[in-house]
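Structure first, commentary second.
Removed from the display is one protein chain of the complex; every other protein chain stays in position.
The block that comes next holds subunit A.
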Amino acid sequence: MASVWLAALALVLAGPVPSVLARAQWPQRVPRAAIVLWQAIALAAVLAAVGSALAAPEELLRALGPEQRQGTTMVVAVAIAAILAGLIVLRLLGVLVLLAVRTRRRRARHRDMVDLLDRAERSALIGGGGAKSVLRVLDGAVPFAYCVPGRAPRVVVTEAALDTLDADELRAVLAHEQAHLDARHDLVREGFVALHQAFPVLARSRQARDAVGMLLEMLADDAGRSRCSDTAMAGALEAFGAAGDTEVGARLARVRAQACGSRALATGTYLAAAAVVVVPTVAVVIPWLAVALPAAGVLR
């Protein structure tokens, strides 16, 4: 039964759960806890799928009876289990490695160019403004700010952004980007990007990736709010946000409402995250191992 339970769990965690969670409003109140919950769900879904693939042939064999448990049946069963579980794991690992290489190459290239283009005279002026990372100023008429994560991170703003934002708003934007860099939000994001690239259709991986992306922005917004003020953060979002951008709209509404997290909600979310991983392990995987391991010993 373990394989059936795990398969069902994997399906639920890959489909309905992300759909519901992506549409819910409450995670925006506790972005950090909500991101941990998303990670727990993703981890549990992958583990359940792998576990189900491993358990199914073993349980089938055990159901068949002792006389059929040798020779080719055994080999075929083990092979199927290994291939199924391996496909999931290898696919994910392959995508992850490829993505990591491409991401880092693109970043290195981008960092080189940003360093070349830096308006040194302007970045030196604001460089002491509290930002820990190297700041680069690009010329250009479009107000824009972003960061290049990694081991030699860069915070990049355009001259138009410097002209548009007031001092407080600029500090809020820099604090926002610095929060991304300090907490390595890019690694969290990369994990969900890889998950979506590896399993783009069957699982609701796109919703997961986009929801986590927005929660990370909100988490960084909170850093900007606490370093500066709600007003400054809202002003910066207004200055940059394109009309009709729903993500910016949600972030702005949240900052304007001065939303602050509830400790109870955060605790509940962390507990849910732990439960998603621990409960199936204790309830399904350990009982299965308790039966399967001795049985495998008998088989040999």
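Miscellaneous remarks
By our rule, a contact is a pair of C-beta atoms (placed from the backbone, for glycine too) under 8 Å apart; a residue touches a chain by one contact, two chains touch by 3 or more; residues count from 1.
Methods note: contacts and distances are computed from a predicted model.
The chain that is not shown carries the UniProt protein name "Putative transcriptional regulator", picked from "3-oxoacyl-[acyl-carrier-protein] synthase 1", "Dihydroorotase", "Putative transcriptional regulator" or "Aspartyl/glutamyl-tRNA(Asn/Gln) amidotransferase subunit B".
Interface note for the absent chain: among A:63, A:116, A:201 or A:264, the touching residue is A:116. Among the residues A:47, A:61 or A:173, only A:173 touches the chain that is left out of the figure. One of A:11, A:43, A:248 or A:265 touches the chain omitted from the figure, and that residue is A:248.
Residues of subunit A that touch the chain left out of the display are 99, 102-107, 109-110, 112-118, 120, 138-149, 156, 158, 173, 176-177, 180, 185-186, 189-190, 193, 209, 213, 236-237, 240-245, 247-248.
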